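All protein chains but one are shown in place.
Which chain is which? They are A and B, in the order written, and residues in each are numbered from 1.
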């Protein structure tokens, strides 16, 4: 049931391996335990999806433009001066304690921060990570993934 | 006002016709009636948008990789072994009864399940369908679609 969606500016595509970030986040979710040592996220229900925007604008215009655009950052850093932005949103089901939700958020945010550390020193970038606990009025799952991981 | 957004792993692109799924879901929404026989969704406000992810990770890594990747599933099924995932989210306006919301959700979930049935037996896939009733603080519509369907 947990899914993590990443929306980001396409100017990051060439600078970082987003598939690796997806994998690192999923691994952290799969391995995340509460204080009692129980898995917080079911393995078969863990998924991370990442989407570069086709068009974007960040802040005052330093990064406006398309992925392939030639727009220069306002600070004259040129290609690397384009503002970048990553939004990570984890939607969880209800039923975990607030402490567990916040601990999971902190663990995943740390993964994202570590992933972007090499970029963070080189370009202007904002990374926001938020966790929503879903309040869906209807919820349905149809999956043959869960049985793969519940075989004992 | 109702819109349905589909987020999915790109490894499904070659195996299924997502435009056909969008159409089937929209048709079901357009034709959906409450117990009194009234249309639940306005025709001119019905829309379905589908987005394959550029990068993704599902579960423990069987499906990590890009759409064009050569990653094999953990179970050795090869190309078809990649884990797949589809998330369908319908956002509705307020004002319907909970029973109508749930009935609409069940009808649409059945459409999705039927659409993916031929795939479900062949590969590992999870399908989640959720309905959110929006709690927007501001809401504005500007459309010339509605008049096309309100001509009586």
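Following the convention adopted for this analysis, a contact is a pair of C-beta atoms (placed from the backbone, for glycine too) under 8 Å apart; a residue touches a chain by one contact, two chains touch by 3 or more.
Model, not experiment: these values are computed from the prediction.
Peer 1: Which listed residue, A:4, A:40 or A:125, touches the chain dropped from view?
Peer 2: Of all options in A:4, A:40 or A:125, contact with the hidden chain holds for A:125.
Peer 1: So which bits of subunit B touch the chain we can't see?
Peer 2: 1, 3, 5-6, 18-19, 21-23, 25-27, 30, 43-52, 134-146, 148-149
Peer 1: Quickly run down the residues of subunit A that touch the omitted chain.
Peer 2: For subunit A, the residues touching the absent chain are 7-9, 51, 53-61, 64-66, 69, 75, 83, 85, 87, 90, 92, 98, 101-102, 104-106, 109, 112-113, 116, 120, 124-133.
Throughout what follows, only the chains that are shown with their structure count from here on.
Peer 1: How many angstrom lie between the CA centroids of subunit A and subunit B, rounded to a whole number?
Peer 2: So the centroids are 21 Å from each other.
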